[in-house]
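Sharing a structure, written as structure tokens. Questions coming.
A single protein chain has been removed from this complex, and every other one stays in its place.
Up next is subunit A:
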Amino acid sequence: MNQPLIELHDLVFAWPGQAPLLEIPAFRLEPGEALFLKGPSGSGKTTLLGLLGGVNRPGQGSIRLLGQDLASLGQGARDRFRVDHTGYIFQQFNLLPFLSVRENVELPCRFSKSRAARAAQRHGSIDQAAAQLLAHLGLDDPTLLARRADSLSIGQQQRVAAARALIGQPELVIADEPTSALDADTREAFIRLLFDECRDAGASLLFVSHDQSLAPLFDRHLSLAELNRAAKPREA
């Protein structure tokens, strides 16, 4: 059987001096899978993403990404591991406004040699990788590449963020409420584009949102509240 992309085991996390915020006995994300994780605010969503990104360390239990136990890596190594294998899309204002669209898309390649190498390998060069990803995401106007990121519409910006998350083929794309700033029509179109691109790149997608209506689009959907034992007593 394939190695899972993400595997959480008996994970407990608490901020210093506080009751546990997260208690997740088991969680898996398979390679190539698109998972919807329902996470209303206050459910420990941000903390979970921090743990998956290697920014925080679990108090107990293990987090394995591609079989690698994140807790066993040092801070610098976790940072490197994150960028090498994960692309992020945030809620909104994902881009550095003072850089051009192209530079924003290429950012991960500046900090990760392996993503730069993979982007160059797959598309010929990093510039071409950025241009092709943007074209796939419907941003094929060549003049757009050189424009400042904040001159784009919100919808366009989110697609640029998607291109940035996907460049250099990370194994995992984490999207944190990426559609909350979009209207209903563009929301679904954006998610479908994201699916296509993730499939092309062979990436798993972990999509975190509070918007249950999007859930049917995904391979699988879970609720963080059900997953997280620490949250249950409060809900009950």
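One rule holds in what follows: a residue touches a chain if its C-beta (ideal position, glycine included) is under 8 Å from a C-beta of that chain, and two chains touch if they have at least 3 such contacts; residues count from 1.
Just so it is clear, contacts and distances are computed from a predicted model.
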Seminar exercise, completed: In UniProt, out of "ABC transporter permease", "Xanthine dehydrogenase", "Dolichyl-phosphate-mannose-protein mannosyltransferase" or "Sarcosine oxidase subunit delta", the chain dropped from the view is recorded as "ABC transporter permease"
Seminar exercise, completed: Given A:P25, A:P97 or A:G124, the residue that touches the chain left out of view is A:P97
Seminar exercise, completed: Considering the complete complex, of A:I63, A:V83 or A:L224, the missing chain is touched by A:V83
Exercise. In the whole complex, what residues of subunit A lie against the chain that is missing from view?
Worked result: 46, 49-50, 53, 55-56, 75-76, 79-80, 82-84, 88, 90-91, 93-99, 107-108, 110-112, 164
